[in-house]
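Omission of a single protein chain aside, the complex is shown with its protein chains in their original locations.
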Amino acid sequence: MSDMNQQMAAKYQGNFLKEIEEQAETGEWVKMCMQCGVCSGSCPTNFHPGWEHPPQEIFMMIRAGKREEVLSSQSMWMCVSCYNCYVRCPRKVPITHIMHGIAEYAYRIGRAPKNQPTLHLSQTFWNNATKTGRVNEVQLTQTLYFKDGIASGIKKAMAMQDVALGLVKAGRLNLMEAIGGGHKCKDIKGIHAMLAKAKELEAQRKGRAA
Amino acid sequence: MAKKEYAFYPGCSSQKGASASNYLVSVESMCQTLDIKMTEIPDWNCCGASISYAEAGELPRHVMNARNFALAEQNLPERDIVATCAACWLGARESKERLEHSNVLLADTNTALKEAGLNLKVIPEVRHMVEVLIEDLGYAELASHVKKPLEGMKIAGYVGCQTNRPFGIAGESFENPMYLDKLIESVGAEATKYDQKVTCCGGALAFSEPDKAQAQIKDIIEAAYDSGAEMLVTPCPLCQANTEVYQGQINKKYGTKFNLPVLYYSQLMVLAYGGSAKDAGLNGQVIRARKLEEFAGK
Partner (left out) sequence: MAEIKHAAYICKGCELGSRLDAAALVKVATKDGKMPLVREHDFLCSAEGVAMIKNDIANEGVTHAAICACSRRAKTEAFNFPTVAVSRGNLREGVIWIRPDTDEARETTQEMAEDYVRMACAEVKAMKVPEGNQNTGTSKTLLVVGGGMSGMTAALEAAKTGYKVVLVEKTGALGGMAGQLWKRIPNREPFKAPMDSGVADLVAQIEADASIKVYLNAVIAKTSGAPGRFRVDIAVESGPTVTEDIGAIIQATGFTPYDVNKLGKLGGGQANVVDQLGLEALAKSANGGAIKRADGKDVKSAVFVQCAGQRDTSGEHLSYCSGHCCATSVKQAMYFKDANPDVETVILFTDLRMPGNNEDFYRAAQNKGIVFRKGEVSNVSGGDTCKVQFKDLILDEDTSTDADIVVLATGMVPTTGPDLDQLSEANRAAEGGDTTAKEQVVQMMSKSVLNLDYRQGPDVPQFKHGFNDSHFICFPYETRRTAIYAAGPVRRPMDIAQAQEDATGAAMKAIQAIENAGLGKAAHPRSGDLSFPSVRLEGCTQCKRCTVECPFGAIDEDEKRFPLFNESRCRRCGTCMGACPVRVISFENYSVNTVGAQIKAVDIPDEFSEKPRVLILACENDAYPALDMAGMNRNAYDPFVRIIPVRCLGSVNTIWITDALNSGYDGVMLMGCKHGDQYQCHFVKGSELGRYRMSKVYDTLKGMNLETERLMDLEVAITDVDTLPQKINDYAAKIVEMGMSPFKGL
């Protein structure tokens, strides 16, 4: 993975803006930011506490070529996909997608922060959903709460006990799913083949083929 | 009025026994009253939701939605796809928009779909249940079925994010959408005014960044209480779950005494249309909606 990082750094020779434009989803919009800061003021998670670098700053850092600081930042991972910045941006910059795009790219080339909880959530969710074509909520919850190893997993599971118990009582957590039952797609094989192809095509298109 | 038919995309959380199963129950009952026929897309799959962005990347996410489009087109031609889940609707609409605007992306998508024996030509309209209610039936029609108006009940309409941004319901503003308030009023209840109507509940980050998410949820519940609301109503399964199930944890952390029931709009409608507590899925509430249970029993 760090090979991929070096490979990309070499390819763009310090032109980080170009790198983001080509590699991150909707990254071609970064240059259109006019630095008004409405995004930073509209972000709900920029206040509890603030992001290390709010979107406006991320865009400026990209233009200033601060590659390492941007890619390794926790900031983009704080996006809750509420699209508040997106609809308020006077330049119609798709900020939500850019945040996702930069985060995805950082992860792809091995520069995302270690043990990033939202990255872990994203991995878990996607793997869970694509395993059978549909999300298995019990397994998802279990994986998430045991991610930090057994010790902290138990602590978190204890804290979440009330939550889970409430859902079970209300008939909204299907215990069948814990043992591999529950909902799934019929054509799981087709889905896996389709996704493998999609992944391959995307890697090709972005010049990230292994 | 002729029966309205749609290709139904319930989404993972709205299946039987899943976290929004009460939503599904109430929608089924509501559609019966309104003479709406919802036929499930055969073998539909997960939309990917917003949170999958890092692991999924771009194309795989669109391909997942494209598979649903292709299945709908093949099995339920010329019907609009209707999602009840806000995230499913958003994810699918986003894919539709991207695929329609990029020939490269569409070609790649079809290459991938071929592996599953599918092909996508026309992408059906992708709509949220709320759009069907408002645009295809209208508030007057919705009100005309009311047998037991929810008179005197004060309800905070919590719109949240994903039915509102970035696409939103046609004719509504991002900052103060009114459709949910109007739905509340169409069943005879009072929509309270409060300033956290479109605040984000934290979405999926309720799992990964619980402190941040719960701080937001606290703001929402607090404002709803301040407006005199007796319950919260939402159009989104994740909003519903986040604002309902974390109230206990918030109480522990902040010393609050939250115990605010959180319902789906469809549950209110079923009750107003004369349905039972069971028809409305009231047994699926983690925080019991006692006032509504009483109302249903009358």
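The letters A and B name the chains in turn, as written, and every chain counts its residues from 1.
We adopt the following convention: a residue touches a chain if its C-beta (ideal position, glycine included) is under 8 Å from a C-beta of that chain, and two chains touch if they have at least 3 such contacts.
Bear in mind that the values here come from a model prediction, so they are computed numbers and not experimental data.
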Chains in view that touch the one left out, judged over the entire complex: A
Touching residue (missing chain; options A:Thr26, A:Ser42 or A:Gln56): A:Gln56
Residues belonging to chain A that touch the chain removed from view: 17, 31-32, 34-35, 56-57, 60-61, 63-64, 66, 91
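One rule holds in what follows: only the chains that are shown with their structure count from here on.
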Rounded Å distance, chain A centre to chain B centre (Cα mean): 22
Interfacial residue positions of chain B with respect to chain A in the complex: 12-13, 15-22, 43-46, 48-60, 62-64, 67, 104, 108-109, 111-118, 161-162, 165-166, 168, 174, 198-200, 202-205, 207-209, 211-213, 215-216, 245-246, 248-249, 283-286
Residues of chain A touching chain B in the complex: 25, 44-45, 48, 78, 80-84, 86-88, 94, 96, 100-101, 103-104, 107-108, 112, 117-123, 125-127, 129-130, 133-135, 137, 144, 159, 162-163, 166-167, 169-174, 176, 182-183, 185-187, 190-191, 193-199, 201-202, 205
